[in-house]
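What you see is the complex with one protein chain gone and the rest in place.
Take a look at chain A:
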Amino acid sequence: MADDVIELRGATKRFRSTSGGIHTAVHDLTMTVAANEFVAVVGPTGCGKSTTLSLVSGLEPPSEGEVLVAGSPVRGIPDGVGYMFQNDAVLPWRSVLDNVAAGPRYRGESRAAARAKARTWVERVGLAGFEGYYPHQLSGGMRKRVALAQTLVNEPSILLMDEPFSALDVQTRALMQDELLRLWSGTGAAVVFVTHDLEEAIALADRVIVMTASPATIKGSFPVPLSRPRDVEELRLSTEFLEIYREIWESLREEVEKARKGNASRAA
């Protein structure tokens, strides 16, 4: 398809394990994500979700197969990619404002212009008044907002998010989900959102991809035909939502159990 901005063709990634052997993190991944599409990726822990994102971001080259972004093979970090890491990566020695201004500064904007941009994004993620704070003075939820603003200030056309809200409490998480949808709507960006929370995946995404237990490959891709704009909290109670949930959970449960057994046998 013409507007597939992300395309994985039989991508495999192997790592050297500490014992000296070879560990296959993801195996024969084939998937596409279109522009303006919000895709959620779920799978058992340790299956290779973060690895998939690092392939798309160009931080790790695939061991086999092809990764294409905007139609061309990934070499180095492709233009227009934003990536929110699983562990937040705000710079502890910079204030909130300067953390958010980092992207535009790296891309050659003047300090004043970068700061002006950063200021509007700090406000958009709800941190007005905290511009001068250092990360250690913020709560975990506020740090996630800084990371979000830091990523969005570059106006990515591809947004990769790795369990961005998993460390937050339930209320803050719902708030952040709503805010993310509000900020994303109308941008045309393709989003790949990794989560272990199936409810979150369905509430946010147009499509949910289920990955198998390690080594990960794609087990199924489930469309989520819920209309937008969505109110995340109300959505959870609707019957449509519960039906979709049941269908995907059926598929995911097998993998989670497989992963659990695998871990138990490895530990034994």
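What we mean here is this: contacts are C-beta pairs under 8 Å (C-beta built on N, C-alpha and C of every residue); 3 or more make two chains touch, one makes a residue touch a chain; residues count from 1.
The criterion applied here is as follows: contacts and distances are computed from a predicted model.
Think of the chain that is not pictured: of "Transcriptional regulator", "Cytochrome C oxidase, cbb3-type, subunit III", "FAD-dependent oxidoreductase" or "ABC transporter permease", UniProt labels it "ABC transporter permease". Checked against the full complex, the candidates A:Ile22, A:Ala89, A:Ala113 or A:Leu242 give a single residue touching the omitted chain, namely A:Ala89. Here the missing chain is touched by one residue of A:Ala11, A:Ala25, A:Val74 or A:Ala189, and it is A:Ala189.
Contact residues of chain A toward the unshown chain are 3, 5, 35, 57, 59, 70, 77, 80-83, 85, 87, 89, 91-95, 102-103, 106-107, 120, 123-124, 126-130, 134-137, 150-152, 154-157, 175, 182-183, 185-189.
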